[in-house]
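Below is one structure, written out as structure tokens; the observations come after it.
Note that this complex is displayed minus one protein chain, with the remaining chains in position.
Letters A, B and C mark the chains as written, and numbering starts fresh at 1 in each.
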């Protein structure tokens, strides 16, 4: 072939497959979203349209990539989790990251006029996202990652809610508000919100306080009475030899996933209950489709 | 901070900075574009609208990322080159790849209604792209990479032009056409095109035959009379200690790049002449702005 | 400092820390040991002196590096296991591999005159070893790695025992023996050994059949009656947040390890019993020093 003289350059591609039997998290973040949110006058501290748009884009990513088990989003970031048994794209980091980021971006641009229908249309420079892949060896590590993001959501949202209340309702400027909040604890911020502005933080929208979690909905199971429900699941997940599933089995599971309803919720994903009642999230096996479900 | 209990999960992020003093190529490819091009009835073997859309998206990527030196595209793929002295994003592979792929995708979706204005509008599943980064230590390796892609473009285009002529003008079915072309050389295909269909391949559009190359346009220089023009440039580029540029110097160069006109051409990038006349491509230093240029 | 002009070259060192919370296995192999074993007239199929020398060197490695939990050796290879919580050398692959390989080699050369006292002294080219590090996310993966090596030991030793019996006692040449064993199963080889040479393979030395396993000896525990003993241990090991041990705690554990007796055994490491009775191997915590032990 005439091309062979140059084809040696292919040897410079370095393999980047992620370690087998580890949970893969791909997280994407908005690039320059402070500037971007100003340009389109996002509401502060939370813009419902912007969050709904993020969720819609993430939901589409999960729909196009049935290998994704669960996703969690807050502000302009989203994390997508692949089960540790996943072999999509031979687990190549760059392929996984770029596919997710590209698909997400496509839907973000595509859905913009729907979620921001009363806003001015998008003009360059367009919104974009960057991403990276991280692997976690154990269920506990993965759950701690998810907890980390949700605690971060809580801390930031409480701060931002108070900060913007001081500005929007208290008439403060940014510098003064920042100074006032410096060194305060959660209890202090709750107190400021309540005393000064009559805001009970607990009544704030769940999406703002907890972020958004997306997954396939199957019939939930009763949490086992023992304290060890999740750990047992974790145990099974961790000690099992990577099951070699037959092609037809894989195909069947993929079909089951494709049929399942993808839901966007705003739940506590730190406590065991969330995981105990949805064992398919950690087992990697599709659950039972609920009878009452209308997909 | 309340979050510290979970923050240990950050330690699992593995660094992925690319080796310093190497040329970085980020190549992206359309995902499932065979199916996608059928859905939107792309013309065969080349759809001018689709190629113009690719070029427009790539041009926007270069415009948003002044660190990109040159880009080359063919069919549903595009390669972006960062100079070996580039330190953007600390040369982190996932950040470079995801940013380029995301920005490209954003513009692809955004420009679609312009370039495909008579086509049906985009509907899910949306087009998307994956990408990867490869590093090349020497100028010769980089040029060979670029040559590899352009030779590939030529080989594929000659094949496709003949294949689709046999079908569209010769009334053959795909299987017969494939069989007929099996084992043929370039000369044979040229002959078939000319004898059967009166097509002189040389008269085909340059964009189809050569692909598209995008770069910042400065005043071209006379190629040195010695055979060694490029090699000298290469030599300088290769033996120089990574110059530590001052911040103001970097800022100045960035500004110069931002002002320069970005052009889309369809030139031979295999021969020395292309590189000799545009020394800024390999030196990494902005050239002289041509007097007659109207940006 | 006068050196600063050149110090930029340090930036080219790429980090190679292994993923946290994974088991690290460093395996070393003899380089060119076929030739080497011929030069020093190793007995076939097993040379007791050579295996004892390997074990002595490995034991010294474990003694110098208390972070090593367990080691397994067969023929001219040895695998060393670091607990998944290990942070030695910041888990840098090259540092872990080179340190183990270097220490092993030093003792191999040093002990040679002791174990091969009736053989000719070492002369260049000297024996040497290469090595690599592999990480395993779960206890099951690690145990499967160990099982893989021990099954390999069994398969090779049965083959070699039969092969060399055919040659040494049956008077065959190598090619004929090879041909005769082609396609045979374990049962066939057992049969040949017994029928032709009166050898009961089961009576062969344990070291030849099972390889050698090295670990610190503490008081063994009764295997729990439930089938789940090891899995429970595994579970604990897998779900626990990487414990951040205090410096004094680490120092204490290191001291405990340093005092423990290091033993070389030839046991079945595939079955659960081995691991159930020695829970310190998977828990990473030193066990109880047996009363009767005289270190």
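Throughout what follows, contacts are C-beta pairs under 8 Å (C-beta built on N, C-alpha and C of every residue); 3 or more make two chains touch, one makes a residue touch a chain.
The structure presented is a predicted model; accordingly, all values stated were derived computationally and were not measured.
Trainee: Touching the left-out chain: which of C:21, C:55, C:99 or C:190?
Mentor: Missing-chain contact among the listed residues: C:99.
Trainee: Which residue, C:43, C:130, C:188 or C:206, contacts the hidden chain when the whole complex is considered?
Mentor: For the chain that is not drawn, the touching residue is C:130.
Trainee: Identify the residues of chain B touching the omitted chain, counting contacts across the whole complex.
Mentor: So the residues of chain B touching the unseen chain are 19-22, 84, 135-141, 144, 231-232, 234-235, 238-241.
Trainee: Please give every residue of chain A in contact with the chain that is not shown.
Mentor: Residues touching the hidden chain, for chain A, are 8, 11-12, 14-15, 17, 19-21, 241-242, 244.
Trainee: For chain C, which residues touch the unseen chain?
Mentor: Those residues of chain C that touch the unshown chain are 1-3, 6-10, 12-14, 16, 28, 31, 60, 64, 92-95, 97-99, 101-110, 122, 124-136, 141, 144-145, 147-148, 151-152, 155, 186.
In the analysis below, only the chains that are shown with their structure count from here on.
Trainee: How short can a path of touching chains from chain A to chain C be, counted in steps?
Mentor: Minimum step count, chain A to chain C: 1.
Trainee: From the centre of chain B, which chain's CA centre is farthest?
Mentor: Centroid comparison gives C as the farthest chain from chain B.
Trainee: Same or different for chain B and chain C, when you check if over half of the residue numbers at their contact belong to both copies?
Mentor: At the contact between chain B and chain C, which are copies of one sequence, the residues are largely the same (over half shared).
Trainee: Distance-wise, how many Å sit between the C-alpha centres of chain A and chain B, to the nearest whole number?
Mentor: 32
Trainee: Where in chain C do residues touch two or more other chains at once?
Mentor: In chain C, 19-21, 241 touch at least two other chains.
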